[in-house]
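Every protein chain but one is kept in place in this view of the complex.
Here is chain A:
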Amino acid sequence: MTLILEARGIDKTYPGGVHANQNIDLSVTAGTVHAVVGENGAGKSTLMKILFGVEQPNAGEILLDGKPIVLHSPRAAIAAGIGMVFQHFSLVPSFTVAENVVLGVEPRSGLKLDRKRAAETVQALAERFRLPVDVESPVERLPVGQQQRVEILKALYREARVLILDEPTAVLAPQEVVELFAAIRSLTEQGRTILFIAHKLPEVLEISDRISVMRAGKMVGEVAASEATEKSLARMMVGRDVALKVERAHKGPHEHFCRIAGLTVKNDRGLDAIKDMDLVLRTGEIVGIAAVEGNGQSELFDALGGLRPIEGGSVELGGIDVTDLSVEEKRDAGLAHIPEDRIATGSAGGATIAENIVATELGDTRFVRRGLLDGKAIRDHAVELIAKFSVRAPGPDAAIGTLSGGNMQKVVVARELSAKPRMLLVSHPTRGVDLGATEFIWQRLAEARDGGASILLTSADLSELLALADRMIVLYRGRIVAAFANTADLTPEVLGSYMLGFAAQGHEELKAALA
């Protein structure tokens, strides 16, 4: 086993004074999958940017094939055989897959791009590494998982021997993760080396050979995946034991609170995303919605939250028909909403934390009287929530866009829970959020449930749904195809067969489970 890439004593302090990497050593063996795990802000991304030449270390050296190498730019890293796929892709949406892959190093015939040869080369590359993709399709028409493949193909086309994947699973559905892992295995079989940045531990354990753990800018250890457990890794990452477990709701006579009847919602293309849905939520329970991305769950949450028109049917909260009410009126009726995208929907990045927190409460006389803002009350409220939710932020006047993903999500959760909602819509509450914050958010959701809130929850992470939900329903092509009480014998495999449409409960069985 030869080492292909080594980092020795890497040290990096950003101009702002953040000491992101402190004397980091990392040794990567050729032909393996090496994971680097750590909480948000542990310094993983900085280390990878240094290995890809985006950032320059203040001290330390990098060795490739045992020889020291200076990576003063990504161009130098690519030339040396190091490729990187970032979380945010850099693809030209209107170009085809083949055009995107060859962009910058195109095969030419004379002065012209040789389209045919480009397509053939990319096709061959895709087949060789088990990354099936339609090379003639414009990238904008592809789902995220396939766009990621295009990014990987781009690196492989430039003959990357070491491929750095920065949180590759964060944007993927469970099925897409399976396909990505198949591709990663085929890459290592053919001698390529993968550096895998992640914080979802089950995935890391499944795909990696060796795992390096970072915490607060330092390398705290390296283990073989075969010798590590989720618990041991979590302890190394966070520095204490993490309990990712939530108590179930106490059973009792809970009355119906939210009544959804005959609900129909259309998607952006005008097709039915949700068809004739009936669902009842009781007070003090969490109902989980399991579905593969694109089966109507986004549209359902948007419609219930008032961001998308309801085409048919009705929604009642505590006996009030809220179907046609404005967002403001729905919120007054006790609705709160933790949206799936905290940046696009859940916050105004350029506004301050305090302004983001008060945005949903502008009708409240605590903060606004006669149209005038009570600046002190608004700031005090923000300071209180920042402390209560241990948000790491410079203060209430910092722009929310400057916070890390986990802290931004905490602000969103804090704002929505501080309204003491009676009905809470929750989408992907911990997507891209680190373990410590995940544990925290789960506990807050369980508290809201114990306080009597009805919670409708969806997540791409089935383990999250299974950990939190009291009841589960499965959505397939806009319809409820199965419903379960969340007991110990409910497994991801059972849910998966309904989610993929291989099975559906009968009408009577469904009716009984939904009652």
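In this text, contacts are C-beta pairs under 8 Å (C-beta built on N, C-alpha and C of every residue); 3 or more make two chains touch, one makes a residue touch a chain; residues count from 1.
One rule holds in what follows: contacts and distances are computed from a predicted model.
Per its UniProt record, the hidden chain corresponds to "Simple sugar transport system permease protein" from the list "Simple sugar transport system permease protein", "Nitrite/sulfite reductase", "Cytochrome c oxidase subunit 1" or "Outer membrane protein OmpA-like peptidoglycan-associated protein". Screening A:83, A:288 or A:305 against the full complex identifies A:305 as the residue touching the chain left out. Here one chain is not drawn; of A:87, A:137, A:188 or A:360, the residue touching it is A:360. Note on the undisplayed chain: of the listed residues A:58, A:109 or A:463, the one touching it is A:58. Only one residue in the set A:331, A:379 or A:410 touches the chain that does not appear here, and it is A:331. Within the complete assembly, residues 11, 13-15, 17, 19, 58-59, 305-307, 326-328, 330-331, 337, 339, 344-351, 355, 358-360, 362-363, 368, 371-373, 375, 397 of chain A touch the chain that is not shown.
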